[in-house]
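A single protein chain has been removed from this complex, and every other one stays in its place.
Chain lettering (A and B) follows the sequence in which the chains are written, and residue indices restart at 1 in each chain.
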Amino acid sequence: MSGTSMTTRAWLLMLPLLAVMIAVIGWPLIDTIHLSFTDAKLVGTAGNFVGIDNYVKTITGSNFQRTLVTTAKFAIISVFAEMVLGVLAALLLNQEFRGRTMLRGLMILPWALPTVVNATLWRLIYNPEYGALNAALTQIGLLDAYRSWLGEPGTALASLIIADCWKNFPLVALIALAALQAVPRDIQAASLVDGAGPFARFRFVTLPYLAGPLMVALVLRTIEAFKVFDIIWVMTRGGPANSTRTLSILVYQEAFSFQRAGSGASLALIVTLLVAVLAAAYAALVRKTAGSNT
Amino acid sequence: MERKSPLFSIFIHACALLLAVVILAPLVWLFVMSISPAADLTAKPLSWWPQTVDFSRYAVLLSSVENSAGAAFVASLINSIVVAGVATLAALALAIPAAWAVSRTPSVGWSLYMVIATYMLPPVALAVPLYFGLSHLGLLNNVFGLALVYLTILAPFTTWLMKSGFDSIPREIEAAAMIDGAGLFATWRIITLPLAAPVMATSALFAFLLAWDEFFYALLFTSDLRAKTLTVAIADLAGGRVSDYGLIATAGVLAALPPVVIGLVMQRALISGLTSGGVKG
Partner (left out) sequence: MLKSKRNALLGATLVGAFFATNAYAETTLNALFMAQAAYSEADVRAMTDAFTKANPDVKVNLEFVPYEGLHDKTVLAQGSGGGYDVVLFDVIWPAEYASNKVLVDVSSRITEDMKKGVLPGAWTTVQYDGASYGMPWILDTKYLFYNKEILEKAGIKTPPKTWDELTEQAKAIKDKGLLATPIAWSWSQAEAAICDYTTLVSAYGGDFLKDGKPDFQTGGGLDALKYMVSSYTSGISNPNSKEFLEEDVRKVFENGEAAFALNWTYMYNLANAGKDSKVAGKVGVVPAPGVAGKSEVSAVNGSMGLGITAVSKHPDEAWSYITFMTSQAVQNQYAKLSLPIWASSYEDPAVTAGQEELIGAAKLGLAAMYPRPTTPKYQELSVALQQAIQESLLGQSSPEDALKAAAENSGL
């Protein structure tokens, strides 16, 4: 078959996928862009063109700036912790000990647990009056009295981050473990003979093999964390005093609770742009690390 | 690594134990809550193991008595299965030709990257027009409408996984079949798909788990037991008037059971799928 007809056939085979994606994602995205320049309401009026009003109001509003900071905190801390814990767990699982296979098998459990179930479970654990965390900490003497974990701005976000980490670090661990197992045994042995210490060995022998896969995990997790909605919706709904309100929750509130579809759309697009910039920066980084490996 | 001191060995075992406890404790607690009498769960000090084991909540939630809380839960369970199942099958149907095309004709690959890039879009950026669109088509509060939306989350992933699967099948085998006069679809049926079966299974599992987990679109686009999925049902239980924490826990156990069982049984396939994208990509 000639090159052109191969290409034509390829496009034909791609067509169903592309058609669905354009219909269900491309078109709504364009429509969101259109909406973002109007004062449309969710129910009733179609809305008038208002130029960049929505964007100006959104970016200058204190709600947006505060929420952006909250979201960034959530994303950076939780992803960083997941990476560190994940790599540590992977290094551990790469050692030989009894029960290793079983422990590896367990790692899949938090990942498989639906996000909403995870959030519900942790909300019960954090319950200020009857929660397991308060009970456990007071019974072993670490805490004098029960306290409110999700009700204090100081601990609410941290509590959410812990719940999110618990579910996601095992995924990072599994990815890192697979990469570790690709490190050839003889290189490790050689570095041992050379007298490299454990940290030098990790830095110069192991890490290069981990960098690529970890980078991908990092990108995926950061994007996810920036879009976070489910876990916060179930656990705090943005409280106390809006200290855990993230961008997605803010968009929901604007577009659906207050029914201001227009300004909700502008907010959503700003979020999209932020995520895109992040992803692009990461992509550049991935290319760089991939380049330095080969 | 060969020279292991006993101290190091003890350290490794201690760490392993700690990791196991961290992973298991919340899950075991979820199960214990589901079988503890309500009074135990509000006792101070908290009792960590029930005096009497009580499985009655499972019967309550899985009851089929018409117009009961159980029936509503079962309906959402069925909706979740239907939505995730339909979306998974449709995603495979779209992914197989597209993945094969990109694998064999890399020059069209850029369009797949575009498709995958849609993963960056936060659902909130699409929700309003999708809501109007589904409403226009009469597909709000409809399992197929929800499945259609999920399709766009699943298809990029499955296509990517399938592509890496097809990449590992030598073109020569296909070429041989085609020379023997088999058409494209016959070649797929006889040669390609059987060889790609493991990847296909992995992709399907992933897709199913992704759909099972989804919450945001389900929250917006479904309203009652005709389409409401399990994740929304659980969020409703957790946020509403359920004075018995055990019942919430039971719903959680039931919703977690399918993906957890899939995860445990199909571990190897899932991990290879998780990592193949990462390692190769």
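Operating definition for what follows: a residue touches a chain if its C-beta (ideal position, glycine included) is under 8 Å from a C-beta of that chain, and two chains touch if they have at least 3 such contacts.
Keep in mind it's a predicted model, so treat the numbers as computed, not measured.
Chemist: With the full complex in mind, choose from A:42, A:143 or A:158 the residue touching the hidden chain.
Modeler: Candidates A:42, A:143 or A:158; residue touching the omitted chain: A:42.
Chemist: Among B:24, B:38, B:78 or B:178, which one is in touch with the chain left out?
Modeler: Counting the whole complex, the residue in contact with the absent chain is B:38.
Chemist: List the residues of chain B that touch the chain left out of this view.
Modeler: Within chain B, the residues touching the omitted chain are 38-39, 42, 67-69, 72, 131-132, 134-135, 137-138, 140-142, 220, 223-226, 228, 236, 239-243.
Chemist: Counting contacts across the full complex, list the positions on chain A that touch the omitted chain.
Modeler: 19, 23, 41-44, 63, 128-130, 146, 148, 150-153, 236-242, 253, 256-259
Here is the rule we use: only the chains that are shown with their structure count from here on.
Chemist: Quick check: how many Å separate the C-alpha centres of chain A and chain B?
Modeler: Here the centre of chain B sits 16 Å away from the centre of chain A.
Chemist: Residues of chain B touching chain A in their complex?
Modeler: It comes out as residues 1-2, 9, 12-13, 15-16, 19-20, 22-24, 26-27, 29-30, 33, 41-42, 44-46, 93-95, 97-98, 100-102, 104-105, 107-108, 111-112, 115, 117-133, 148-149, 151-152, 155-156, 159, 184, 209, 212-213, 215-216, 219-220, 230-231, 234-235, 237-239, 245, 248-249, 252, 255-256, 259-260, 262-264, 267, 270-272, 274-275, 277-279, 281.
Chemist: Touching residues of chain A toward chain B in the complex: what are they?
Modeler: For this pair, the touching residues of chain A are 6-7, 9-11, 13-14, 16-18, 20-21, 24-25, 27-29, 31-32, 35, 42, 89, 92, 95, 97-100, 103-117, 119-125, 127, 129-130, 132, 135, 138-139, 166, 170-171, 174-175, 178-179, 182, 188-189, 192, 212-213, 216-217, 223, 226-227, 229-230, 233-234, 247-248, 251-252, 255-256, 261, 264-265, 268-269, 271-272, 275-276, 279.
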